[in-house]
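Selected chains from the complex are presented in situ; the others are not included.
Chain IDs A, B and C follow the sequence of writing; residue 1 opens each chain.
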Amino acid sequence: KAPIALITGPCQLESLDHARMMAERIAAACAPTGTQFIFKASYDKANRSSLSTARGLGMEEGLSILSKIRDEFGCPVLTDVHDARQCAPAAEACDVLQIPAFLCRQTDLLLAAGETGAAINVKKGQFLAPWDMANVAAKITSTGNTRVMLCERGTSFGYNTLVSDFRGLPIMAQTGFPVVFDATHSVQQPGGQGTTSGGQREFAPVLARAACAVGVSALFIETHEDPDSAPSDGPNMIPVDQMEALIAQLRAFDALAKGLAA
Amino acid sequence: KAPIALITGPCQLESLDHARMMAERIAAACAPTGTQFIFKASYDKANRSSLSTARGLGMEEGLSILSKIRDEFGCPVLTDVHDARQCAPAAEACDVLQIPAFLCRQTDLLLAAGETGAAINVKKGQFLAPWDMANVAAKITSTGNTRVMLCERGTSFGYNTLVSDFRGLPIMAQTGFPVVFDATHSVQQPGGQGTTSGGQREFAPVLARAACAVGVSALFIETHEDPDSAPSDGPNMIPVDQMEALIAQLRAFDALAKGLAA
Amino acid sequence: KAPIALITGPCQLESLDHARMMAERIAAACAPTGTQFIFKASYDKANRSSLSTARGLGMEEGLSILSKIRDEFGCPVLTDVHDARQCAPAAEACDVLQIPAFLCRQTDLLLAAGETGAAINVKKGQFLAPWDMANVAAKITSTGNTRVMLCERGTSFGYNTLVSDFRGLPIMAQTGFPVVFDATHSVQQPGGQGTTSGGQREFAPVLARAACAVGVSALFIETHEDPDSAPSDGPNMIPVDQMEALIAQLRAFDALAKGLAA
């Protein structure tokens, strides 16, 4: 078993300079533990709570930045796709395509993503049971692409609240695909601030520790140098200056869970 | 206040002949009470539980059938769209475009639908609070199109189960838009049969009566001449030969709720 | 089928004079429609959110008041019991014993209540599925007492919120026992105000109409002449001066659902 990898980066791309700065700080945070990271950022926030909030740089500029980050930092990069036609261009710039939770049942998107041959990280819909993700994975693997990751990001629990059901991690692992735990979206409070989503940043490390103890292949943790002024997901992102310590802690739980040398 | 309208038809288009037969039987079921109906059918089931189930006739053939039904029966027709580019052609064939629940936060789809000028029926996501639909409606009305309907179709309640929160109907009505209650999807059991969704058909009339008593502008009820052999949503559709009696019953509750002559 | 009965009264007993005044106003509100009512009030609020809130007059004084109300108004009276030993004395003063929702699985309480021979109204626990109430009823009927009513009062839905699942009414009715819908507790927000429960009074009539349309034997509606200054459950009680109009409306939906002359 390999140590946990990290999918991390700012929620949305802000500029090439910002992406570089973030990649640099993330690389520095991962270096002491030799943690492998996949740089994540979105070029378009396609399903925001309301129209009045920022959507992002757009696909062309965004993919250009992501491929530069990949080249400059030698790290794999991930972005989320919202439409079947976005898959091919995104797969040229990125190593991993991510299917958003709301879209995890959209057959055409799953097929188009699978057909690129890129690795695919599918977020489990907030409305879906963990055992139902086997059907989702099967849509992707029908293309011949078996590089699938299944990602827990919280399940609807009443209104404006998510709950993390940790039974879901071993249930999804029964598919044989790597399981990812998304610690920062799992503490979102969807729509909880009227026209934007709220979040409980303080619980992200708590749930990430729990996920490592349960056993996962990777963690997804969004980060920002100044979450409170980030254009999206500020309430749940981890300040980047706390990442090194958090990673070290999570690696220790992961090593214990997997019987690795700490 | 007008009496309830009905959005009804088979879950998916099967053929022109089948659509004609269904429209005929629906028209006959509505005639005794003078109930206005909008014929509903899907040309593509774009987010089925698993890949092994039928998706439908496709957009071109489907829209052609729907526009023929509109012409032959003089009734408005509705179909659901899954992608921004589908909106303009769908709006030529149909009077009402429907936004599926999983897609109710996809900004581009909402904008493209709004821009057609067609009436838009948005299903409330199973993951969304009723008060969050105001933001969804605002995305559509930002195009200048105010012909929006908000449709309740059940909220996630544990796994593989939905619950209908009837407080949601008056809450959504506070937006000023007509509220629709989808009686047949509200009794779905998503993923409840492994690779397909289950359903509790027997409760659809129960919940429809409750919705009429609470007060709605329209009901959404899928129907089929033989639900158990329908290509999708069989477990929750109402047999078409029960529709006339059901409509009469619902019209009586609606008249009472609205103070209309029965 | 008989028209709906009403279980109604203030949440907690305040004094003999207050109970008399309430019974008088309730009798007046029920008279125009000939609605049969059971006067309800508690002598002890045994499970309040916090210790700082009023518990009530106590069993001795409370039962004395209730039996006086029964004698003076000729109406059946109901109170809730919290302990097996309270059942026998409560059954002397009252016609109906009520089992609180939190206590609906406490075997000794159910047996002791059953053994009194009084009618028993059992609230469905917020943590219980409607089909599980058959086991609850069987505990009572094991005593030979088959005068059981099953009462829906909301199911846990995330934190501090209840949802009313109207499928539960016909499911519970399959037991053959009369089903009651508790409209005022179903809109409680348990613990929603820190040290007391909140409520959404405005939705109680909405849900009561829905219950009548679905079909119930009785409604449970707490009422007060000045809910906002009531010692408990103020946020969800109906002002007594609105009861006559509400009852008339509910009787009309009930008559329609049961095919009775309105």
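As a convention for this text, a residue touches a chain if its C-beta (ideal position, glycine included) is under 8 Å from a C-beta of that chain, and two chains touch if they have at least 3 such contacts.
Computed from a predicted structure; not experimentally measured.
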item: With 3 copies placed, total copies in this complex; value: 4
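Definition applied: only the chains that are shown with their structure count from here on.
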item: Shared interface numbering between chain C and chain A [over half = same, under half = different]; value: same
item: Where chain B and chain C are represented by their mean Cα positions, the distance between them in whole Å; value: 36
item: Multi-partner residues of chain A (each touching 2 or more other chains); value: 159
item: Residue ranges of chain B in contact with chain C within the complex; value: 155, 157, 163-167, 169-170, 187, 200, 203, 206-207, 209-214, 252-253, 256-257
item: Residue numbers on chain A that touch chain C, as the complex places them; value: 157-159, 161
item: Chain B partner contacts - residues on chain A that touch it in the complex; value: 46-51, 55, 82-84, 102-103, 105-108, 125-129, 131-132, 135, 138-139, 142, 155-156, 159-160, 190-191, 195
